[in-house]
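Removed: one protein chain of the complex. Kept in place: all other protein chains.
To keep things simple, chains are lettered A and B as they appear, and every chain counts its residues starting from 1.
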Amino acid sequence: MNARMAAASIRARLIMTVLARALAWGAAALLGLVLLAAALDALRPLPEPSRAAALWVAVLAAIGVAAAVLWRGRHSLDLLRVALFVEECSPADFVFVTAVSTGGDYGGDVRRGVRPALLRALVVPVAVALVLGGIAVMLPDGVLARVLSPSALDVLRGPAAMDPAASRLAPIVVRVIGPAYAGGSVREEANPSSVRALAGSRIEIIGGGAAHGAVDSIHATVHDRVTVAEADGERWTIRLPLPAAAAAVRLTDRRHERLLALEPVPDLAPVVTLQSPARDTTYATPRGSLTLAASAEDDIGLASLAFEILHTSGFGERFETGRRELGLVQGRGRAAQIRGSIQLDTMRLGPGDVLHIRAIAADRNALTGPGRAASDTRTIRIHDPRQRDTVSLQLGIEIPIDTSVLSQRELIIRAETLLARQRRLRPDTFRARAIELGVRQRQLREHVEEVIEEIETESEDVRIGSTVVSRFLAQAVSAMIDAENELGVASVAGARPHMYRALRLLQQARDATARYYLRGTLPKVVVDLDRARLRGRDSARAEARQPRDAAADHRRALLARLDRAAAIAGVNRAAAADSLTVIRIEALAQVPDAADALARAIAALRVGDPALEPLRAARRRLERRSESSAGILPWLAAP
Amino acid sequence: MKPFAFCTGMYASGDWESAPQVPANIIDSLARYTTLPLAPAGVNVPLDSDALFEHPFVFLTGHLPVFFTANERRNLARFVERGGFLFVDDHNHDIDGVFHRTMTDELARLFGPLRLVPNDHALYRAFFQFRDGPPATSHEMNGWGDNLVHQHLTAVMRDGRIDVLYSNKDYSSEWSMHPDTKRMMQVDPTRFGVNVVVYALTR
Partner (left out) sequence: MRSRVEGLLRVVAFGALGALLIAGERPSGSGQQASGSGQLREWSTASAPERVHVTLDSGSNAVTTAWLGALTDAGTEVGWRAPGAAPVAVVADPVADPAGATRVLVASPDGAWIHLGDAWGALDSLRASGGGGRFIIASAPRFVVARSGALTAASAVRDSLSLGRIMIVGHAGWESKFVAAALEERGWRADLRMALSPRGDVLQGSSALDTATHAAVIVLDSSAAPRAPSIARFVAQGGGLIMTPAAMAVPAFAALSPGPAAALLPAVEPFDTAFAGPRQSLALSPLRPRADAVALEGRGARVAVAARRAGQGRVAVVGYEDTWRWRLAGAGDAPEAHRAWWSGIVASVAHAAASAVPVLAPANEAPMATLVGRLGRASDPEPGAARPRSWEPVLCALLLVALLAEWTSRRLRGRA
């Protein structure tokens, strides 16, 4: 028989054996770690996340062990090594090895010695795996299940309380069923002292010990509303809607009581942004199209997004408004975008008409909402020449800044034209025209300075100082001065960038004024106070003022209650934890920055950990900041 | 000491400037009846600027829809929370009009729903005595707008104290006259404006 063929046959068996060992050792590792976790859990109940993690660790360990065994057995792929293995099992003075390496024949029975060795290699791992498997099978019900499929309800599994009068309020599991608009997800928490859930959720409080008496003696009270428990086999269940505001649920079972805090998390309204139009505008004539673009985001999910357009027309005190929606999109996801356009020509817009454009969105919360939100609003006005005649408005609807923009643009065009013709002009002609441009630039600059003065002065006596608009104009003036200087030495190319910069700044100033001053400047009516003072004829008698109430000092009230709860913590931790739970619910609304510290103190009291440090931290959060200053003034009562 | 300045709030979306003669009229009436130090002319302050907080009394009016920007909302909320007084008047005198609907929406969004001011509230006795509550305006009596005489004003109140006063009665039109015109009237229509300002200054 060819030695190599024989070795290949052995190799196949060797590989099967290595694979079987890897499986067996992997299974043994998995079972071993699972049993170890179950043993630890039996000694001291592990929290659900730890048990879930233990299962993952066991699986990863099993994979790792199997991989390690496979790695150690990799040499079984090498024929020569297989031959050495055969030599080890049935020593033959390396005849077989030589035959394999030279490709010769071998007359002996190589399998005879190998078979027992392969069997021996499998005995230990298989035996270990079988033993561990046997132990697993013999374990009481539920012990392995706590590790293999951990659940919050595991706290309710276990030996029933021996004392029928014992409280059935511990342990409990709270199941939170999310609202449909958020997907209706379900989660469970074991023995919580507070539960946070999305507004509109439903709460189920589940406990054990239903066999120890009628469950209708178990009830929950929220804001004086009582809900009685329902029996469910060995367990009882109380079903409640999540209240609209944070509240304490008082669970009662005969003479036993327990508090549970419910904290609703509000569903936020969508955030809507109108990207286009980007700013308010006034049109001289309603022509052209206006591009609309908007986006919206929601924390749970959007129901709809659309543009809303209000068209108001009228004059004096007679106005009519029409409304339409555009581009409605019904969404499923958390974000959406819409685009559209309106043709101003076709909207029958007249002088003085106003369009208000915004985007509006609604979320999917049909339970406590829907939350509706709108973007900022853009105001599109159509210029009304009739307003020139209105007594209340000054003439000159052409705003000084608009005029300045036009004038600067004209100067730039002239400068560009002059530059283009420079070669064809005589030097003295070019110079004269450049200087003339400089003079016009100076005149424009002086006009803008007058506008600045007008903007920054409210009346003869009152100077209000710089504004956003006047600052832009001041920078434009500075650019104009630079341009003047260049033009004064006939450097038109040198003046050009300054002229463009002045134009940009004038346009920015115009944009900044667009909101409030497009209809003209309001008249300043000044009252002659001296002439009017105390000239009134009618009689009057001011009524007595009523005192203001003191501002509610929530911190002080909560501090006093915390001190009382802390005083009993040494005697009755459960009662102190219940008191702090109620304090925390009020703190959520009144002093939210203390709520977390109070939660830590409650948790420490409930699990039996030292509570002094968390109580101290909670107290410090409720206290107002102290003030300190160096020195002792001779005025002892100094503030 | 800063004198009292009648401040008109400037908002982006509508015609905030629709009653430019009201400030002078009220200032004139305040001078006629009180010794209050007064600024001789009204001031206009954008709702989204920090200058708002220099004027604890702000008047808002208009005909057109009102949509506050985010900055205007933030400033107004802070202004009222810190003790500022907001007086809003619907220049349309129309409870079905867009100013009323949009402005009340904005105010409710910021401060909660508006509630009726009882007609025996201290506002109506703050200086002059208005035993029947808010005085009617000629626009109401002439059937303009919604053709109703509104018996009550509405407000946002804290412990009975008015922070935001809202009127459907079109005082903006009632008080839009030259100050000297009042001398020819049997009843000075701006007396209620004096009450509003005195209430804001003293309560």
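By definition in this document, a contact is a pair of C-beta atoms (placed from the backbone, for glycine too) under 8 Å apart; a residue touches a chain by one contact, two chains touch by 3 or more.
Owing to the predicted nature of the structure, the values given are computational and were not obtained by experimental measurement.
Write down which of A:Asp109, A:Glu436, A:Asp609 or A:Glu623 is the residue touching the left-out chain.
Answer from the full complex: A:Glu623 touches the omitted chain.
Using the touch definition from the top, which of A:Pro547, A:Pro592 or A:Gly608 touches the missing chain?
Candidates A:Pro547, A:Pro592 or A:Gly608; residue touching the omitted chain: A:Pro547.
Touching the hidden chain in the full complex, which residues of subunit B are there? Just list them.
Answer for subunit B: residues 1-2, 4, 33-37, 50-51, 53-54, 56, 79, 81-84, 127, 198, 201-203 touch the chain left out.
Please output the residues of subunit A touching the missing chain, sorted low to high.
Residues 465, 534, 539-542, 544-551, 553, 556, 559, 616, 619-620, 623-639 of subunit A touch the chain that is not shown.
Rule of thumb we're sticking to: only the chains that are shown with their structure count from here on.
Just the number, please: Cα centre separation of subunit A and subunit B in whole Å.
Centre separation, subunit A to subunit B: 40 Å.
Applying the document's contact rule, which stretches of subunit B touch subunit A when the two form their complex?
10, 12-17, 20-21, 23-24, 27-29, 31-33, 35, 38, 40-44, 46, 63-65, 67, 69-70, 91-93, 97-98, 122, 125-129, 144-145, 159-161, 173, 179, 188, 191, 194, 198, 202-203
Per the contact definition, I'd like the list of subunit A residues that touch subunit B in the complex.
Spelled out, the residues of subunit A in touch with subunit B are 280, 310, 312, 314, 317, 319, 321, 354, 356, 358, 374, 376-377, 379, 392, 458-459, 515-516, 519, 522-529, 532-536, 538, 540-543, 545-546, 548-549.
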